[in-house]
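Just dropping this structure here.
Removed: one protein chain of the complex. Kept in place: all other protein chains.
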Amino acid sequence: MIDVTTPPTPQRNRPLLGAKRVYKANTKHIPVLATLVLLVVMYSVGVYNYDGFGDTQVVLNVFVDNAFLLVVAVGMTYVILTGGIDLSVGAVIALTTTVAATLLEAGWPAGVVLPLALLIGTVLGLGMGCVIHFFKVEPFIATLAGMFLARGLSLLINRNSIPITNDFWTQMAQKRFRFDDGVFISLNVVIAVIVVVLAALVLAWTRFGRNIYAIGGNADSALLMGLPVGRTRIAVYTFSGFCASLGGVLYSFYTSSGYSLHGQGLELDAIAAVVIGGVLLTGGSGYVLGTVLGVLVLGLIQTIITFQGDLNSWWTRIVVGILLFAFIVLQRLVTRKAK
Amino acid sequence: MVLQMTGIRKVFPGVVALDGVDFRLLPGEIHALMGENGAGKSTLIKVLTGVYDIDGGQIELAGEQVRFTGPLQAQQAGISTVYQEVNLCPNLSVAENIFIGREPRRFGRIHWSEMRKRAHTSLARLDLDIDVSAQLDSYSLAIQQMVAIARATDVGNTKVLILDEPTSSLDASEVEQLFAVMRRLKDENVAILFVSHFLDQVYEIADRMTVLRNGRLIGEYRTAELPQMQLVSKMIGKDLEALEQIEEHAREAPRQETKIIEAKGLGRTGSIAPFDLTIHAGEVVGLAGLLGSGRTELARLLFGADRPDSGELDVDGTPAKFHSPRDAMTKGIAFSSENRRTEGIIGELTVRENIILALQAARGWTRPIPRRRQDELVDKYVKALQIRPADPERLVRDLSGGNQQKVLLARWLITEPRLLIIDEPTRGIDVGAKAEIQRLVAELADGGMAVLFVSAELEEVLRLSHKIEVLRDRRLVEELVNTDDVDADRIMQTIASGTTGATP
């Protein structure tokens, strides 16, 4: 919505040249810090109120249960940083698990199925990126079509849930990394953490990463500055597609099944995690670390509700909605102040 | 000679934007490119930076013939541009803005500390000592502009630096800083192409200037040898003699009885300095001044399109505060914007719908104008203003510019305003339509309506107005009663020099 009531005001009250900055606090960090504070408060509340909440395994289980979401949210972070959105991720998870399960059931070797499954989302993401860049179709609509396509294809393949009994898959699903005091994480967590670290490094240390921020900040300027806007944008959707596929593979490890209705509404969870993690929905500001915190917030809400016992699952949605509202308003305030 | 453009021709569908223009730049000079809006300045810059392909002529850079296919190529060849709107990424750090796309790297990753060091050096060259790791938008526009210049000149091989209206949003001390930087770069033998609407600035900084008009080259002059008066007449395209000979209609002095609107110290920082202005019923007030002198800004304040931050406004002798155009409309004020396409017509609606829009907005959505009444009104004004084609159900975007302008006028006229503000109603429309609109304005005023007439064309302003407000550098500098001894020459003198009072 274009703000039609307040015309842009030219900046005034600026200091003379050479003077120090207008204000010191780095506004980019405020949302992430807010999320961190929120997380700490939630955790403390949990530890204080519930027996056993303080166990390390409780925290680790948040990771175990949300590893796939973490991977998907990382891809979503890239897309949102450029100012776009990807609605197809939930459907891609469904398509990936369905294809993987179907092929495994047909006796294909895991070594072939795994790369194929990862390729699905990547190719779909590439296609959506191309449509968005070359034909100037709104990301919302292009990825909505992608969502219909992926969900439709998976339903076409099989409407029912398909169990996965493949040895490799079972091994992966049961793989646990145990630590001295008996706590453990699953393979999914390890993969998710690797993805997170790599994604964060790429954003911070490579030209590709910085171009993503530049496009999100001002795509027209980025073009005039000679940056490869089109290539970066397509790459970002491709990456998000890949992450969704990888998320799908992790999900199939997690549930040992392929089902065309897996991941319903997961795109909303991913978007919510990214926004709560302090990434600006209009692009150009935010960190992968923030997204991780956002996913943890979502996971912790569920954990608290489980521990509480008499609270029901729908509180998750309501709380997430309230948090979304709070963070969106916070973003508005922060960006308005910066301008 | 660092740059030589000869016989440049650029044609857009239906328009010759540049017609055989020659342009040259010497190393270590600051060269101003002058001309009214639409003279071809920005087209020439875009041709030079490779945004547009040329249809004729050739460009030689440092003695070699070149042809760029994009800004990046031009930049690599040594032509850098800083645009009016700072084209950087506000969310990135200062250092990144200088280096993005060519960041120093080590082991395949960005070498941040090296980048910060180099950014610091590069800004130090421009006499700027700031924290380069801070986000760009935490700094003022002036500093952002410096960062843009740092980016443009850091390539190392910069031969030509184009500054496209860099001063339009800077205040006096910031402009001085910018000029200091420009002089420094000049000493480093960079050729600077400078575009500005502020004549004083041009005369302060430029060594030579090239004047364009209507896509044609008028001439190349040394700044010291071309008085401001002559420059303005070359830009506008009328010899002084010819300007003096414009037929003067001794307009009947208006009955200055009923004040409609009175502005006292009304102003808005950054767009127009506080001004006093009184408009009476039946009076045509002309606003004269070059583009960017604050004409439109003044008009917008009177209509509530922008909010003033100083002064007050009286309507019919009682103080009024306009929070939105709608407030002004209820007081009988109408405003037709100069940006016909983006702020005026709504292209996908029909002529009829566009005409009734303001009246309908004033009535509110619950009280639609009956269709028969709509047709009557529309029919009347389509006939009166001779809107062609005379089909009210035609989409307005399919009409010519002049007819779109008439549709806009009709939109406001049917609201029966007491003060009609029209901003550049005759720009870009053909002679016939122009004359019709001028005649209409005179008729309206005779009928008792007050008109604030904004136009870049002095003849027009002189012919129509009872009194003329002259603007210069975002300041209302003089009010002239349009008597026989006021002529274009007199107004131009004020526009060009800013001095008031003395007659030539």
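In order of appearance the chains are A and B, and numbering begins at 1 in each one.
By definition in this document, a contact is a pair of C-beta atoms (placed from the backbone, for glycine too) under 8 Å apart; a residue touches a chain by one contact, two chains touch by 3 or more.
The rule we apply is simple: contacts and distances are computed from a predicted model.
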- Note on the structure: Out of "ABC transporter permease", "Electron transport complex protein RnfD", "Autolysis histidine kinase LytS" or "Cbb3-type cytochrome c oxidase subunit", the chain not pictured bears the UniProt name "ABC transporter permease"
- Considering the entire complex, write down the shown chains that touch the omitted one. A, B
- Item | Option from B:A281, B:A361, B:A442 or B:V486 whose C-beta touches the chain left out | B:A361
- Selected residue (touches chain absent from view) among A:L36, A:L149, A:L227 or A:V292: A:L149
- Task: List the residues of chain A that touch the chain left out of this view.
- Result: 1-5, 85, 131, 134-138, 140-142, 144-149, 151-153, 155-156, 159, 220, 223, 260, 268, 271-272, 281-282, 312-322, 324-325, 328-329, 332
- Note on the structure: Absent-chain interface residues of chain B come out as 46, 51-53, 70-71, 303, 305, 324-326, 329, 335, 337, 342-349, 353, 356-358, 360-369, 411
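We adopt the following convention: only the chains that are shown with their structure count from here on.
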- Note on the structure: Touching chain B in the complex, chain A uses residues 5, 7, 9-12, 14-18, 20-23, 26-28, 201, 205-207, 210-211, 213-214, 216-218, 220-222, 224-227, 284-285, 338-339
- Task: Quick one: which bits of chain B touch chain A in the complex? Just the residue numbers, please.
- Result: 71-72, 75, 83, 87-92, 96, 100-101, 103, 105, 108-110, 127-131, 134-135, 137-143, 146, 151, 169, 173-174, 177, 269-271, 305-307, 324
